[in-house]
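Sharing a structure, written as structure tokens. Questions coming.
Complex shown without one protein chain; remaining protein chains in place.
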Amino acid sequence: MKVTLFIPCFIDLFYPQVGVAMARILERLGHTVVCPEGPACCGQPAFNTGYWDESREVAIKVLESLQGAEVVVIASGSCGAMMKVFYPELFAGTKHEAMARELAPKCYEFSAFLVNKLGVTDLGARFPHKVTFHDGCHGLRELNNKRPPRELMAKVRGLELVEMGAAETCCGFGGTFSAKFPMISTAMGEVKCASALETSAEYIVSCDSSCLMQIQGLIDRQHKPIKTIHLAEILIQQ
Amino acid sequence: MSDRDNMLARIREALSVAAPLPGHDHATARETPVLSDIADQRRVLPAVGQSFDEQLALFRANATELRADFRLLNGVEALAAELNGLRVAEGWQRAASHSGDLTGAACRALGLPVLLTDQAFDKRELAACDVGVTGCDALVAQTGSVLVTSRSSGGRALSVLPPHHVVLARRAQLVPDLPAAFALLKAKYGGGYPSMISFITGPSRTGDIERILVLGAHGPKKLTILCL
Partner (left out) sequence: MSTPAAQFNQDARRLSADLRHRQTIQTAMGKYEVARDQRKVAFQDWQAARQMAAETKWEAVNHLDRHLEQFVRNIEARGAKVHWAGTDQQARDLILGILREKNARVIVKSKAMTSEEIHLNEAMEHAGYEVVESDLGEFIVQLREEPPYHIVFPAMHLTRDEIKDVFQRKLGDAPSNNPEELTMVARRVLREKYLQADVGITGANFAIAETGMLSITENEGNARLTAALPRTMITLVGIEKVLPRLDDLALFLPMLSAMGTGQTLSCYNTLYGGPRQPGETDGPEEYHVVLLDNHRTALLADAEQRDSLHCIRCGACLNVCPIFRNVGGHTYGTTYCGPIGAVITPNLRGLDDWKHLSYASSLCGACSETCPVKINLHHHLLQNRRNASRQKPSWWQKIAFKAFAPVATRPALWSLVTKMGRLGQKLHGLVKSSRLDPAYAWTKTRDLPPIAQQTFKEWWRTRS
């Protein structure tokens, strides 16, 4: 099928390898991948800060560029939730409401797309390391994405998954929250890192690069003996 | 306009705009809520066995976990022996109770000076009693609770002021769950409710200091349930 891949701003700028991995995986599975040129952001920062008019200016361009898409795969849980769950709320009562409602069922976060839509769990990947998984809040609670990443990891050869106690606890990123309340954000990140370190895992894996940016930022500053990696970067490894 | 009329007017004004039902999107909103009945509640609440024996076992298991002392007795005759055993073990000197078949028999068996709460009494005298012996309205298997009211159990203070509460119950008073307990209350008192109805679930407790469980915070430290 023709898959429209939406790459959020932070993946484009900081973690392009995650988007590259996703595109290659989808093509390897025999699908055609297209990436809309225009929109670089789903509009979540303005939405979360309460500036819904300004958010709509960005989100309308996303709606327009995705109109007519067969299926939309979004490279992060938080942007996926924005488009699938929050666009209808953002556009409620406006002339774009119908477009937003039409888009929602077509949206999938990457791991959910593989498992729930394509029914694929084994990508022939190999990653002989001990890992623990961080459930990004939007992916977990707005998109119900607990199972798919785990089903995918179960099929990765050599991978040992050890769950951390605080897997479902927010890492503290929260978009602008991380800059508005940096001390609370940092404390939350520290709790997350401490829980991950307890598992003795080598890697913290997630489906959300924004979370990993927060966690890696703390790991680097505090010189913690653990690394972060996106699930797609694991799945591409043969 | 009175305070009452003012407030009610404000409420009515506020409610002039409808709010969507919870758990529903605006687009798919149902108009009216579903108010659960007993069958609905029984579908979702913790399961309770169907037979009397299962329910009794559940009550016993709950009571044990709650650190309540539950004893099954074979008739009023056994009551005397049990109570006297307790009297000696606990060192009771003075008891408090109310009139009733079982409580009457209990007080006679104990042979202690008894303060009866059926007439006006001095609360300081009640506070000086070692044990309060009461009847009850029901035992609830699902939760391990004792249901008392100010009418069936000697008032408000008797079951909570003395440091040891002894409940006298009959097997037939065992009900499966909370829905059944509320149905019983309606059937028994619907014409005129007592001013206090209480579900007692274990001896008094607190976790306010470092979340450490301590029994006997203000209410009774010990709860003994004697079931004939």
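All chains are identified by letter, namely A and B, in their written order; residue positions are counted from 1 within each chain.
Throughout what follows, a contact is a pair of C-beta atoms (placed from the backbone, for glycine too) under 8 Å apart; a residue touches a chain by one contact, two chains touch by 3 or more.
Everything quoted here is computed from the prediction, not taken from an experiment.
Visitor: Of the listed residues B:18, B:89 or B:172, which contacts the missing chain in the full complex?
Guide: For the chain that is not drawn, the touching residue is B:18.
Visitor: Determine and list the subunit A residues touching the chain excluded from the picture.
Guide: Residue positions of subunit A that touch the missing chain: 7, 9, 11-17, 19-20, 23, 35, 37-41, 43, 45-52, 54-55, 57-58, 61, 89, 137-138, 141-142, 168-170, 172-175, 177-189, 191, 213-214, 216-218, 220-221.
Visitor: For review purposes, identify every residue of subunit B that touches the missing chain, sorted by number.
Guide: Residue positions of subunit B that touch the missing chain: 2-4, 6-8, 10-15, 17-23, 33-38, 40-41, 43-47, 62, 117-121, 123-124, 127, 143-145, 150-151, 155-158, 160-161, 177-179, 181-183, 185-186, 192-212, 214, 216-220.
One rule holds in what follows: only the chains that are shown with their structure count from here on.
Visitor: I'd like the Å distance between the centres of subunit A and subunit B, where a centre is the mean of that chain's Cα atoms.
Guide: Result: the chain centres lie 51 Å from each other.
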